[in-house]
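Input: one structure, supplied below.
Only a single protein chain was left out; the remaining protein chains are all shown in position.
Let's turn to chain A:
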Amino acid sequence: MTQVSMTVNGKTVSGDVEGRTLLSSFLRDHLSLTGTHVGCDTAQCGACVVHVNGEAVKSCNMLALEADGAEVGTIEGQANPDGSLNVIQQAFQDHHGLQCGFCTPGMVMSAAALLKENPRPTEAEIRKYLEGNLCRCTGYHNIVKAIMAASGQDVSHIAAE
């Protein structure tokens, strides 16, 4: 076992892990931050997307020890300080951007990474950025709509699905 330390959602955390412990396992099993979902475990579905040093990564495809010393952000750190939903989360609720909800943590984390680098993306840019986030309910239309709304753009012309 090796000790790993990192900052998760602003808090310093540490734990003893094996070499093979995935970042997703460390977050879920060691820190009980189960908001990060593991869907496919093959780095295709994107349910496990978190931010490492500000960049979206698939936490099931990264070792916990690779994140030693890093700043990690998960879905649990997305809400506003007073506990209310942040603008992306609220937009997902307002526009029904989820059905079963399993892919939602990864969708929100990818959306946050997108809006940081591109604050007013077009619909095509959103769809392209979400190529690595799969929704098995196929609820993509409202997810895209929610992200457009979260970026402050008028979505009233986009029909409800």
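One rule holds in what follows: a residue touches a chain if its C-beta (ideal position, glycine included) is under 8 Å from a C-beta of that chain, and two chains touch if they have at least 3 such contacts; residues count from 1.
By definition in this document, contacts and distances are computed from a predicted model.
S.K.: The complex has one chain missing from view, so what does its UniProt entry call it, picking from "Carbon-monoxide dehydrogenase medium subunit", "ATP-binding cassette domain-containing protein", "Phosphoenolpyruvate-protein phosphotransferase" or "Cytochrome c-type biogenesis protein CcmE"?
M.R.: From the choices "Carbon-monoxide dehydrogenase medium subunit", "ATP-binding cassette domain-containing protein", "Phosphoenolpyruvate-protein phosphotransferase" or "Cytochrome c-type biogenesis protein CcmE", the unshown chain carries the UniProt name "Carbon-monoxide dehydrogenase medium subunit".
S.K.: Return the single residue from A:Leu33, A:Met62 or A:Val108 that touches the missing chain.
M.R.: Among A:Leu33, A:Met62 or A:Val108, only A:Met62 touches the chain that is not shown.
S.K.: If the missing chain were put back, which residues of chain A would it touch?
M.R.: 2, 18-20, 22, 41-43, 46, 49, 52, 55-58, 61-63, 65-66, 68, 110, 113-114, 129, 131-133
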